[in-house]
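Here is subunit A:
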Amino acid sequence: MSVSMVTGGSYLESLLQGQPQLPSSPSAWLNQLRADAVDRVGALKVPTTRDEEWRFTDISPLAKLSFQPVRAVSSLQTADVERFYLEEAATRLVFVDGAYAPQLSTQPDEATDSGLIVSNLSTALSAHATAIEPHLGRHAGFRDNVFAALNTAFLQDGALIIAPRNAVAEKPVHLLFVATQREAASHPRCLLIAESGSAITVVEDYVALQEDAYVTNAVTEIALADNAQVNHIRVQRDSTEAFHIANCAVSTGRASRYRSVSVALGARISRYNLNTLLAAEEAECAIDGLALITGRQLADTHTCIDHAKPHGISRQSHKCIVDGAAHAVFNGKILVRPNAQRTDSSQSSRNLLLNAKARVDTKPQLEIFADDVKCAHGATVGQLDNDEVFYLKSRGLSEITARNLLTYAFGAEIIDRISVASLKHRLEQAVLEQTQRN
Partner candidate 1 sequence: MIYQDSKTLLDVHGLRASVNGIEILKGINLTVRSGEVHAIMGTNGSGKSTFAKVLAGHNAYKVTGGSVTFEGNNLFDLEPEERARAGVFLAFQYPIEIPGVANSHFLRLAYNTTQAQRGKDELDPLEFEDFVREKMKLLEMNPDFLDRGVNEGFSGGEKKRNEILQMALLEPKLAILDETDSGLDIDALRIVTKGVNQLATKDNAIILVTHYQRLLNYIEPDYVHVMAGGRIIKTGGKELALDLETRGYDWVSIEQRAAARA
Partner candidate 2 sequence: MSAVLQNLVNQPYKHGFVTEIESDVAPRGLSEDTIRLISAKKNEPGWLLEFRLKAYQQWLKMEEPKWPNVKYPKIDFQAISYYSAPKPKQKLSSMDEVDPELLRTFEKLGVPMHERAALAGVAVDVIFDSVSVATTYKQKLAEVGITFCSISEAVQMHPDLVRQYLGTVVPVGDNYYAALNSAVFTDGTFCFIPKGVKCPMDLSTYFRINTEESGQFERTLIIAEDGASVSYLEGCTAPKFDTNQLHAAVVELIALDNADIKYSTVQNWYAGDENGLGGIYNFVTKRGLAKGINSRISWTQVETGSAITWKYPSCVLQGENSVGEFYSVAVTNNYQQADTGTKMIHIGKNTRSTIVSKGISAGHSNNSYRGLVRIAPTATGARNYSQCDSMLIGDKCSASTFPYIQVRNQGAKVEHEASTSKIGEDQLFYFAQRGIDSEEAVSMIINGFCKDVFQQLPMEFAVEATKLLGFKLEGSVG
């Protein structure tokens, strides 16, 4: 492995290496978007722990690796990745090291799937330009976010899902991102447009074929029109040597409902920014997360729920189970803007430390600029509740069994909110394996 110490601009330049070779798009606006992003990459610096937003997450190890642009198109076959497939998902887009793999993907039959569009972005770009242009790069701001800027600078392909007006997709759509190359930098991009009255479930799933060091820098944009419902399940099970950085921006229309369950199991260092803008009245979101980490892993989740309009509802529950010498970070900001009256928001951050070396930094944060609102948040850090352990022991369970049961239950509460049964079972199994002692 070639290791070179680079910092600041030069490091970003090294990450940008592959960019100049991107073929220019026939869409002028897309070329402009990429050019703007390249400018921002040039102007921004890699964040350090002196930046409030990165106070607990030191990404300097990332700067110690040199990354190459992704080599040639993948020759993976179904047999290589089949084990990651979800039986419920009729449509699936697979990306290998960031590149679309048509041989592994299944696109919907437009005639039978009520007009649902699930395609790779570059193929669909010209046919759906009018639908895409108002959204792509418009929700995930990159002015002050170097990683979003970097992703946008590389924007060439990605996953596109359009749920047309009043379309109700019965089955989930599976977006599978497979990492296969060490020291590769990939920039996955997803755009989900849920038109008014539509309903859809999307699974965004990051997996690795082997334990390599690589970097994933993903951006996902989700736009919900009036009365749309999106169920977004995100699973990050990258290699425990990998760096996973992701920005997800969600914008909601009137009376729309966004539900998100995100689970972080993998990566050496992961950082997930989820920004949900309740941009119209009566919008509702439920945002749940679980980080289950051990060894030297660091999982950092930053969420912002931005109540911009009246009568919004938000519910958030974030949990971390931290073993080994791992480090969990949570920063959950609830913002209630001046005219967002009658906002109803609640948030909880609960953390379980399983090892003396494990650590957690949590900051549930409320910023309220309207008076007629109901907001509450809470945070706890600690071990299992002794009374609960005692209760189970008094019913004849051994100490170990009681603790295992309670630890599992702590994590399973979030997993239970995943609506795709096969994925839920797999994740339950993962929680079980990681939390059980004997």
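The rule is simple: contacts are C-beta pairs under 8 Å (C-beta built on N, C-alpha and C of every residue); 3 or more make two chains touch, one makes a residue touch a chain; residues count from 1.
Per the selection procedure, all candidates are chains of the complex that A comes from, given by their letters.
All values reported here derive from a predicted model rather than from experimental measurement.
Put simply, of 1 or 2, the chain that touches subunit A in this complex is 2. Across the complex, candidate 2 is touched by residues 52, 338-339, 341, 351, 353-356, 358-383 of subunit A.
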